[in-house]
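The complex is shown incomplete by one protein chain, all other protein chains being positioned as in the whole.
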Amino acid sequence: MPMRTRIRTRTRSRTLLPFLLPAIGLYGLLMVYPLVRSISLSLTDSEGGPDSDFIGLANYREMLHDPAVRPALVNTLVFTVIVVLAQNAIGLALAALLRRWGAYGKALSVVLLLPALLSSLMASYIWSSLYQQDGAVNSLLNATGLGSLRHVWLGDPSTALYAIAVVHIWMSVGFAAAIYAAGFRTIPEDVLEAARLDGANRWQVFRKVEWPMLAPSVTVAVTLALFGCLRVLELPLVMTQGGPANATDTLGLSIYRTVFDSGNIGYGTAQSVLLLVVVTVLVTASNALLRRREGRVQ
Amino acid sequence: MRHNKPVMLACAVMASLTLAACSSSGGSKDDSGKGGPVTLKVIGWKGGATATEADTLKSINAAFEAAHPNIKIDYVYAQGDTYYQKLNAELLAGHAEDVIMTQPSDAPRWAKNGYLADLSDQPWVADLAAPVKPLVTANGKVVVEPNELAGIGLYSNMKLLKAAGISAPPATWPEFVADLKALKQAGQPGLALPDKSAWEIYQAINATAASTVFAGNPNWSDTQAAGKATFAGDAGWKSAMQRIVDLGTQGLIDYKAQLGVDEWSQGSQDFEAGKSAFFLQGSWAMSDLSKGADQGQVRFTPWPGADDGQSTASTAVGTTWGINARTRHKAEAQEYLTFWSQSAAMTPYLTAESSASPFRSIPTPNVPGAETFVSTVAAGRFWVLPAGGWAGSKGQKAMGSAVQSLLLGQSSVDQTLQAYDDAARN
Partner (left out) sequence: MSTPSKITPHLGGRSGPRAPVRGSTRSRRGARSLPARAAGTVLVIAFVTPFLFAVSTSLRTAQDVAAHVLALPTRPTLANFSRVASDIHYPRSVLNTVIITGGTCVVVVVLGAMAGYALGLTTRGWSRWTYRAFITGMGVPLFVFLTPLYLLLRDLNLLGTTFGVILVYSAWNLPVAVFFYTSFVRTIPGELGEAAAIDGAGRLRTFFAVYFPLLRPVTATLLIFITIAVWNDLMVPLIFLQDPDQRTVMVNAYSLLDSRVVRPTDLFPAALLGMAPLLVMFAFFQRRMVEGMSGGALKG
């Protein structure tokens, strides 16, 4: 048996190659090539013009000492952790709840996806107006007797980042729930029946049977969430411009400002290389952990 | 059914790609050659925000077309953020519009990259007001044409002031503080300095410094650029900053709340709706702000930064026109700029923007409500903000953020001034 499989794998690879080539071609030309050029730009002092000098790693060295980069990095990581955890926990809980509700549940899951249909810029504008001092959020708190919880949500450095996180969660939880719902659907009924017959209650069924079998969905959902969060730009750009006092500055925003406001393309692309490194490290690490878990529990 | 799938897919791909190819109109039309009508592409970030702006620009362009029958103006409006995304890419590829609205802070960099044509030989250069010329010059060459000398000053809602017994906008700092106290006592709204973009309060400090620093030392910026003066070491800057902070400690303004309001949208709307009695903004906002609930009651005056006597007005070169160095219609573009240096364009534009004229031969139109400001500038008691602040746009953001930290109680005035120096040094 092993011998046959190995031969087949070898011939497989060769016949599979043409399937891969168009994608590699398009991706290589329109993504990889410009990306490489961008990285080479990060080794220059380019400001977009024709004359730019090669300056080696000077941009990267400046980045280490730039007082604006560290808060941006920290904020991005904090934001990502909060949103990824909340988004997945809430999405999973919602998926678990809604699947029991048949048609009603299906309708609800559609409603959850509504915020995802908005472009993040529009959502930012809308929520900016909701978060105003006399806006809907504070008015609602007043009306429900929770007036003491009123804040200047986007102006107070202790609440601004969380306020923005809420918006991102609002927009992405529906999609996480959809991924988990699809995951739940791949769990065969007979396995669940067997567990129930063994006397397990709903929580035990979840923990021992469903949760492990949801591992691939967790991988997908967490990975996608990570990507979305690490490069967040439009939300802080519109809602707080990175303020107050850099409390909501993110790497994406910092790159945007460097490239478009200061025109310092060399430095900006160096920062985006940093972002790329952060993303790659985090995603590879989390992916490896999650896939190993997948293998373990399955 | 299944056998047809690949065929169906192929058809779908072909269909959508053909559709795409058909709907693409092949890019820009190339009108080369003389004799035929020329279409001049002009891009700017003004002309969409308010109806006044849009109408003014439309009528100026129409007047130009009437005076130059063989030139058509294709005006492209791109607002704020998208403006730079679009332009930077276009400039690099050499595909940008013929005439480009430029911020003075961008002019040196774009000129260095070869994007802007040299305008030193243009007829209107000799007519530039003296303080304006250095701001449109890069590397010894004039690279952009200024359209206005915008003021940054105090907006007062006279209706609210009168309700507190105040008859005129304050001209000095002590008057200002007294007015704020009177307003508070009369239960009227007071000063609004919304600072979400980290622009407003930074400018308030600059406007105060116009009187505390520049009135006595008009060349301070040059001295600073030469390394012979610092923010931290200047008593005038310290006093300007301290005064702004003191307003908060005296309970005359809640800075924490102000940091959450956007100075461009919500702040202006609030003033228009009568929710604040005093507000700082640029003169360009005059036509908008005076249209609010209290029409005819809005005054625009120099920021009252002085100890006594009269305050110095704070101004800045607002919009400018530059010519794309790679334009194919250089002569026509130059004619456009020349038109903009004449009263046919300047008078309506300056009126709409409530700004002062950057040209010696064009008088500043008198805008109702801004008389004091205009006369202050005419008397020569004004100061022009260096293009892009003292530190470029990145440094200005750093300075604005430092001010926010100061007002949140996270740092001291001395530390903030030190941050100014650090930003200016980079």
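Labels for the chains are A and B, by order of writing; each one numbers its residues from 1.
Just so it is clear, a contact is a pair of C-beta atoms (placed from the backbone, for glycine too) under 8 Å apart; a residue touches a chain by one contact, two chains touch by 3 or more.
Because the structure is a prediction, the values reported are computed rather than measured.
Visitor: Using the touch definition from the top, which of A:Val32, A:Leu57 or A:Ala285 touches the missing chain?
Guide: Of the listed residues, the one touching the omitted chain is A:Val32.
Visitor: For chain A, which residues lie in contact with the unshown chain of the complex?
Guide: Contacting residues on chain A, toward the hidden partner: 8-9, 12-13, 15-17, 19-20, 22-24, 26-27, 29-35, 37-38, 41, 48, 94, 97, 100-106, 108, 110-122, 125-130, 134-136, 139, 170, 174-175, 178-179, 182, 185-192, 216, 219-220, 223-224, 227, 230-231, 233, 238, 252, 255-256, 259-260, 265, 268-269, 272, 275-276, 279-280, 283-284, 287, 291, 294-295, 298.
Visitor: For chain B, which residues touch the unseen chain?
Guide: 2-3, 5-6, 9, 12-13, 16-17, 19-21, 23-28, 48-50, 77-82, 85-86, 88-90, 92-93, 95, 262, 264-266, 268-269, 273, 288
Going forward, only the chains that are shown with their structure count from here on.
Visitor: I'd like to verify one number: the distance from the centre of chain A to the centre of chain B, where each centre is the average of its C-alpha atoms, in whole angstrom.
Guide: 36
Visitor: In their complex, what parts of chain A are in touch with chain B?
Guide: 47-51, 68, 128, 131-133, 152-157, 237, 240-246, 257-264
Visitor: So in the complex, which bits of chain B are touching chain A?
Guide: Going through chain B, the ones touching chain A are 81, 84-85, 88, 91-92, 106, 109, 112-115, 195-198, 256-262, 266, 392-394, 397-398, 401, 404-405, 408, 410.
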